[in-house]
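The structure appears below as C-alpha cells.
Of the protein chains in this complex, all but one are displayed in their positions.
Moving on to subunit A:
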Amino acid sequence: MHKLWASTYKEFLLLVRDLGGIAILFIMPLLLLIVITLVQDSTFRTISDVKIPVLLVDNDKGEISKNIIENLSNSNSFEILQESSEVEAKEAVFAGKYQLAIIIPENLSASLQKKVDQNVEGILSKFGLEENSSSIAKKVIPQQEVRLYFDPATQTSFKSSVKNGIDKMISKIETESIYKAFQNELGEEDSEPIFDTENFIAFKEIFPTKNNVEILPNSAQHNVPAWTLFAIFFIIVPLSINMVKEKNQGTFVRLRTQPINYATVLGGKTIVYLGVCIIQFTLMLLVGMYLFPAIGLPGIDVSGKLPMLYTVALFSGLAAVGLGLMLGTIAKTQEQAAPFGSTLVVILAALGGVWVPVFVMPKLMQFVSMISPMNWGLEAFYDVFLRNVGFVKILPEISLLLLFFLLMLLISIIYNRRKNAV
C-alpha cells in the first residue's frame, strides 16, 4: 500500500509540474465541447436562426411556382434568391457558392392544371356526372420535373432532408390542385372550400417524461456525454507518453531493478489519471450547466442524475486509462504512442457512435461498434441523460467498461512480464 501511495504521489507531482500539459488536458476538451455544441445546435432547434441561401430559377411564373416560392420562404429554413438562368445557377452551385438551386420548369402550372383537370373529368365521367363523357379524349401530358442542383460537397443527410421536404410540398400542392379541380367541376365557388386539404393523419412524437414533464433532447444533452467521453478517452495520449518517457529517461529501468511489481506502478498511474478524467468530466458538466445557457445554448439538466453520471464517468475513465496503460506498455517511442493513441481515440469515437448514430451504420460496423468501449460509455450516458433509466439498466454497460479495464491491465502486465522476463 505504501508503494502504491508513493507511486500515486509521484505521478501527481509529474502531472502538476507540467502546467502546459494540464492546461491542454482540461482546456482543449472544454473548447471542443463548446465549439461542437455551437456548431450542432441549429440541427436540434425546431426553428432555426440560420437560413440557407437557395437559388431559384422560375421558368413557370405561374400559380404553382408562386406556391412553391411561398412555401419555401415560409419554411424559415431557406433564403430564396431568384436567378434567371439555369446554367448560371448550376455553375454557382457546382462551384460551391450555394448549396442548392431549384429549377421550376416552364409551364409547370399549366401542365399540372391540365393533368389534374383531365384526371378529374375522367373520374367524373365514370360516375356519369360529366355532360359529354364521350367527347373527352385523353391527351398525353408529359411529366414535369423540378430539378435540384446540390453543391457536390453537400452532405447526403442534408440532400435527403431537402429532397423529402420539397417532395412533400409538391405533393401537397398537387393534392390541393386536385381538390380545387373537383370543386370547380362540381360548380362550387372557390371562396367556400368543400374539401379540407389539411392532413387527416398527423403524427406526434412522445418524449420520455420525468415527474410528468417531458424530457426534450437538445444539442447539449447529446453533445456533453459524447464529447466528454471523447475527451476522457484522449487521456490515453498523455498517459502513454508519460510511460514512454519513463522508459527513455531510464527511470523505468531503475524501477525494474527494485522490489516492486508492475501492477503497483500501473496502479499509481491509474489513480492519478482517473482523477484527471473525473475533473475533466466535472468541468464539462459545469460548462453544460452554466456556460451554455449564458451563451445562448441549451443547458443540461443533471438534477437527480449526478451519482449515476459520475458512476458512468468513473468506469469510462477506467476503460480509457486501461487502454492508455496498454499503449504505454507496448509503445517504445513517443512518436509511436502519440499518433497511434490519438488516431485510435478517433476510430473508437467513430465506432462508438459519437458522430454517426450506430443504428444507421452498416451491419458489420454495428457489430464492431458493439465491442467499442466508447459505445458502452456513450449508451450508458444516454441512458442516464436522455432515457432517464435506473442504475440496473446501466449495469451491463459499466460492467463491460470495468472488464475492458481489467483486460487491458492484464495484457499490460503479461506483456511487460514477457518482454522483461528474467
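Brief remarks follow.
Everything that follows uses one rule, which is that a residue touches a chain if its C-beta (ideal position, glycine included) is under 8 Å from a C-beta of that chain, and two chains touch if they have at least 3 such contacts; residues count from 1.
Criterion: contacts and distances are computed from a predicted model.
Taking the options "ABC transporter ATP-binding protein", "Peptidase M75, Imelysin", "Sulfur-carrier protein" or "succinate dehydrogenase" in turn, only "ABC transporter ATP-binding protein" matches the UniProt protein name of the chain that is not displayed. Among A:N76, A:S160, A:T251 or A:T282, the one in contact with the hidden chain is A:T251. Summarising the interface, subunit A meets the missing chain with residues 2-3, 6-7, 9-10, 13-14, 17-18, 249-251, 253-260, 420-422.
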